[in-house]
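With one protein chain withheld, the remaining protein chains of the complex are depicted in position.
Per-chain residue numbering starts at 1, and chain names A and B are given in the order in which the chains are listed.
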Amino acid sequence: MKLQGSYTLPAKREAVWQLLNDPQRLAECLPGCEQLEVVGVDHYRVRLKLGMAAISGNYTGSVKLTEKKPPAWCRMSVEGQGAAGFVQGEAKIELAGEGNQTVVRYAGEASVGGLIASVGNRMMELAARRILEQFFANLASQLRT
Amino acid sequence: MIPAAFEYHAPKSLEEALRLLSRHGNEAKILAGGHSLLPLMKLRLAAPRCVIDIGRIQALRYIREENGRIAIGALTTHTEVLESPLLRAKCPLLPQTAWEIGDVQVRNRGTVGWSLAHADPAADYPAAVLALDAELVAASVHGTRTLRAMEFFVDMLTAALLPGEILTEVRVPILPPRTGTAYRKLHQPASGYALVGAAACLTLGPGGIVERVAVGLTGVGPKAYRAVAVEKALAGKKASEKLLTGAARHAVPEHVEPLSDLQASAEYRTAMAVVFVRRALESALARAQGKPR
Partner (left out) sequence: MATATRYMGRPLKRKEDPRLIQGLSHYVDDLRLPDMHYVVFVRSPHAHARIRSMDTSRAQTAPGVLAVLTGQDLGNAVGVIPCAAQLPEMKLALRPPLATERVLFVGEPVALVVAVDRYAARDAAELVEVEYEPLTPIVDPEKALARGAPVLHPQYSDNVAYRWELEGGDVGAAFQKADKVVRQKMVNQRLIPVALEPRAVVANYKPGENKLTVWSTTQIPHLLRTQIAAALGVPEYIVHVIAPEVGGGFGSKLNVYAEEVLVAHLAMRLGKPVKWTESRRENFQATIHGRDQIATMELAVKRDGTLLGLRCHILADLGAYYQLLTPLIPTLTGLMICGCYKIPAVRVEITGAFTNKMATDAYRGAGRPEATYFIERAIDMVAAELKKDPAEIRRKNFPKPKEFPYATPTGLIYDSANYPKSLDMALKKSGYRRLRAQQAKLRRQGRYLGIGLSTYVEICAMGPSSAMPAGGWESATVRIEPTGKVNILTGASPHGQGQETSFAQIAADLLGLEPDDIHVVHGDTAIVPYGIGTFGSRATAVGGTAVYTALVKIRDKLATIAGHILQEDPQRLVFRDKKIFLKSNPAKSVAFAEAVGAAYIAKALPAGMEPGLEATHFFEPSNFTFPFGAHVAVVEVDPETGEVHLQRYVAVDDCGNVINPLLVDGQVHGGIVQALGQAFLEEAVYDENGQLITGELTDYAIPRAWDVPRLETARTVTPSPVNPLGVKGVGEAGTIGATPALVNAVVDALAPFGVRHLDMPTKRERIWQLIRKFKPTGSRPATKRVGDGRGRRGRRKR
């Protein structure tokens, strides 16, 4: 599943970059994040509750920033595993300053396996999009405060 | 296919159900006909801590004429909708839609209200209630409120019900003379859900002018919607095949993001939305003109 899009955040590029690199604040933005624990440089263990409406599942996994060039871009990988299957994804995240705003462009590839892959086909892409939208909306509200 | 453990309540009255729901809050799920929730629970995609089975509340099962509209209790089954002489005579779009839902077993168990409340992007009723500009009544321990169909569908699997609310009634209009309705659907071959479902309600005025028209679409995007641009292209104009064909081209407005899955790409869905809107309009027009379709 290919995922790409952009989102405009109400802050300068440096502020966005800082936010993405601050584990505690990042944790508050990750949708459904119930726990985030730093296990190394740019490497976190997370527990997420992900889903839509009545459908939800718990996943444990990790978030890693694998490459980065502050404050222009980084590569983020996420993986999680739970009773409903597994999710893994990697995306390049680019930040472009536009005045007091920052346009975030992401492009990546995500895959899911197990139960959610075999029965969730028709909703999968949209669910992924919604989770990303939520993530950016959370970033935006973090940046506003 | 064995669900996780859950607490089960089967209230006998709406009041009891509302009290239970307010007590258990987000941890509770409402079970009505069970055709959406139970499959999710069996697969453990949903594992609510508490299930409130409202299926035994007989008081929510009726179809009656009331204050110039038809009121349908939320727990009325699809079969009851399909077979209601009142609806067939005065608001046939709902029976026409019910006929296209699932199979006999699904129609005997599934309920009109909770099919709507589940807000499945491919369910059939949403298109019809949008085309009918229906009202939906939600109750909570604090009282009731009435929502218009237009504001009811929020997103994929998300209706505008607040925590603690139970959908109790659907109200549809008694259709005026010279009105024709139709629901046309491209079935998803495996599940029977709508890849595209178009509901049209069209009233002719003097001289064959389209006096009023409403078109609801389901299956196309993350939530059902009114095809307002189609309606605008028709209203006040003399009905003709050409007019309908032209109007149907506006079936998928820019703000709708068409779904794409194994069964149909976004491109195909968009094209089929145009075809099925046109077909629904054609049938509705023919019926409005008194031709059997």
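One rule holds in what follows: contacts are C-beta pairs under 8 Å (C-beta built on N, C-alpha and C of every residue); 3 or more make two chains touch, one makes a residue touch a chain.
As the structure is a prediction and not an experimental result, all values here were calculated from the model.
*Asks:* I'm checking contacts with the chain that's been left out. Which of B:L86, B:V106 or B:V275 qualifies?
*Replies:* B:V275
*Asks:* Quick one: which of B:C91, B:A264 or B:A288 touches the chain that's been left out?
*Replies:* Touching the chain that is not displayed is residue B:A264.
*Asks:* For the chain that's not shown, point to the residue among A:A15, A:M52, A:A117 or A:A140 touching it.
*Replies:* Touching the chain that is not displayed is residue A:A117.
*Asks:* Mind listing the chain B residues that contact the chain we can't see here?
*Replies:* 1-2, 4-5, 43-44, 99-100, 103, 184-191, 198, 262-265, 268, 271-272, 275-276, 279-280, 282-283, 293
*Asks:* Could I get the residues of chain A that touch the absent chain, sorted low to high?
*Replies:* Residues 83, 85-86, 88, 111-115, 117-119, 121-122 of chain A touch the chain absent from view.
Everything that follows uses one rule, which is that only the chains that are shown with their structure count from here on.
*Asks:* Provide the C-alpha centroid distance between chain A and chain B, rounded to the nearest whole angstrom.
*Replies:* Each chain reduced to its C-alpha mean, chain A and chain B end up 34 Å apart.
*Asks:* Quick check on the complex: what are the chain B residues that touch chain A?
*Replies:* 29, 36-37, 40, 43-46, 48, 118-119, 121-122, 155-158, 222, 259-263
*Asks:* Going by the contact rule set out above, which residues of chain A touch chain B in the complex?
*Replies:* Within the complex, chain A touches chain B at residues 51-57, 83-84, 115-116, 119-127, 130.
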